[in-house]
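For chain A:
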Amino acid sequence: MEKFDKTFPSKPLAWPRGKQWALAGVVGSGNLEVLFERNPKAPGKMDCHVESSIPGYKDSWLAALGDFAANYPVGGTKVTIHDQGADPIVVTFRLRQAYDHLKKTS
Partner candidate 1 sequence: MMNTMSLETKDTRRRNKGERMRRVGKLASGKFVSAKSVPEVLRRIIEPGDILCLEGDNQKQADFLANQLATLTKKDLRDIHLVMSCLTLPAHIELFKKGLIRQVDFCYAGPQGQAVAELLADGKFPLGAIHTYNEIYARYYVDLTPRVALIAAVQADRQGNLFLAANTEETPAIVEPTAFSDGIVFAQVNEIVDTLPRIDIPADQVDLIVEAPYPMHLTALFTRDPAAITDVQILMAMIALRGIYQKYEVQSLNHGVGFNTAAIELLLPTYGEQLGLKGKICKYWMVNPLPTMIPAIESGWVKGVFSVGGEVGMERYTAARSDIFFTGRDGSFHSNRAMGQLAGHYGVDMFIGATLQIDVNGNSSTVSKKRITGFGGAPNMGCQPMGRRHPTKAWLKAGAESNPGPGSIPGRKLVVQLAETFQSGRVPTFVEELDAQDPAIKKALHGVAPVMIYGDDVTHVVTEEGIANLAACRTIEERRAAIRGVAGYTPVGLKRKKSETKDLRARGIISLPEDLGVSPSDVSRSLLAAQDIKGLVRWSGGLYDPPAQFVDW
Partner candidate 2 sequence: MKTLLEKFFGKSANGIAVKDKLMTGYAEVAGQEVCVFGTCDGTYIDNAAALRFAAHVLGCIENHSKAPIVMLVDSAGQEPNRTAEMLGLASYFGHLLSCLQLARQNGHKLITVATGKAIGGAFICYGMFGDRIDALESASVGLMPIEAMSAVTKIPAPTLEKLSRTMPSLEFGAKPFALLGGVEEVWSAKDDYAAKLAAAIASANTDDNRAALGKKRGGRKLSLDVRNRVLDESGK
């Protein structure tokens, strides 16, 4: 198990109202779950916490998370990931799905 935290700068979330949290994916072989939570205290930051069952891939995790924070306005969020060996593409996939959920007002 490898665990790490990292904060990325990101433009503030464009949807100030909406769901407080959103979850995508499941913890299962080759898959992961990602939880987005609103964190109004740090509007210009995406705070990430990753727990991965396969150690040794921190670089590609950071690159994928960094790209996501750069490509989408996700400032003011806390992201927690429980990973069970997902490919990087699945990381991007799930981040995007959870982000789309978070945007939905309901």
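Selection rule, in plain terms: all candidates are chains of the complex that A comes from, given by their letters.
Note that contacts are C-beta pairs under 8 Å (C-beta built on N, C-alpha and C of every residue); 3 or more make two chains touch, one makes a residue touch a chain; residues count from 1.
As the structure is a computational prediction, the values presented were derived from the model and not from experiment.
Participant: Given that all of 1 or 2 sit in the same complex as chain A, name the one that actually touches it.
Facilitator: Per the touch definition, chain A is in contact with 1.
Participant: Inside the complex, what are the residues of chain A that reach candidate 1?
Facilitator: Residue list for chain A touching candidate 1: 30, 54, 57, 59-60, 63-64, 85, 87-90, 92-93, 96-97, 100.
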